[in-house]
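This is the structure I have questions about; it appears just below.
Note that this complex is displayed minus one protein chain, with the remaining chains in position.
What follows is chain A.
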């Protein structure tokens, strides 16, 4: 019976992992990059340099711009400038179904900045949970894949009886398959707490989307009421249907500073043209693990304080800590590096698992590979080499596309998908022993070319000093060198005779394959 249980879990691990592996790899890579989302955005908008701006004046400039764009909006959002993001980011929308318009304003003038149009790090961040699909569809697909990932983790743990011993086992010289198995085990086991945490907290971040049934029974589906009672947002007022005049936002910011102790991160304005307009000041999350932004609501006509959200109960506090763990905002530089490395290890676990699946099923001798195996091999190369190539192309396009190009941000994203698709397509059409080393070599070359291309295009007259993006350049070089080393390893395998295990795998080893 025990043997049967582990056997069924081994089957479940192999197939559930294969089913979602390609999506999970893409989510892991773009999600890991998102730990440095604001750094990527800064690099992609080199024209923006830090300026000293009064938050109250910035809020009023944002409101003046929005008043011209959509005075009868359902909502505005004004993100105040910071040294990391020295611009006023504004959003405005007519309904919660969207579309959500956005612009980046110069804090000095209140007009759109002259910075190149780009989605910056936000593209990679949103891709990691929406896959550039219609948002709800993408979120459900990523959610389903994440749940299957949890199933694969649990069944993987059951499969590995000797989890501690495996940890110190790396038999890369024994056989190809054994080497991949050990690499998969080391990356999976070493990062296991992180993998479990990141998958579960990823689901709970969108918990009321995936599992709305508690809100449905206890609140009859009134999600806003639930958020208000849980202390996650202040009580908002419905639109009165009568026109009103919005109070100047400068004094609102001053009142927020007086009450909240510091300037808010941003202001949301609900029904700005209505007599019941509400301004909500949203503060940076306080120091600690929890991802929970204190908020103060103001009357949009008089500027009087309406209410406050801050204190949450134990369960809701657990939820906000889970969200905080997923995003890692609490982490200082060193801990953020650790999160980044754990994310890379997650991507490596998925990649080695996918390769292992194909290696374990390679036909012996001269027997031809079946269609399923060829499909898996093509998708493996297309994802594991193709996606990083797309990320590098996204960065290169940011520097190579003309600054004044219309629809520029879309062209950058187009470069991401075009290079990804190209690598996948060539890999699928020309499979062969050299495909992996060539594809990985291309990825390495693309990443290595990012710093020189940046130096030649923007580097010489970079506002804020030529060494401003040294960290980003070093990261590109490190990634590029990593892929070049991987390409050389893959090329070395081509020449060597394929080493099969001297004897057939025993039952348990086969199980774990």
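Rule of thumb we're sticking to: a residue touches a chain if its C-beta (ideal position, glycine included) is under 8 Å from a C-beta of that chain, and two chains touch if they have at least 3 such contacts; residues count from 1.
The criterion applied here is as follows: contacts and distances are computed from a predicted model.
As stated in its UniProt record, the chain not included in the shown complex is "Iron transporter", which appears among "Chemotaxis protein CheA", "RsbT antagonist protein RsbS", "Iron transporter" or "YvlB/LiaX N-terminal domain-containing protein".
Among the residues A:50, A:70, A:103 or A:150, only A:150 touches the chain that is left out of the figure.
Per the touch definition above, the residue from A:117, A:198 or A:322 contacting the chain not shown is A:322. Between the chain not shown and the residues A:200, A:283 or A:339, the one that touches is A:200.
Considering the complete assembly, chain A touches the hidden chain via residues 4-5, 7-12, 14, 147, 150-151, 154-155, 177, 200, 203-204, 207-208, 210-211, 213-219, 226, 229-231, 313-316, 318-319, 322, 360-361, 504-507, 510-511, 513.
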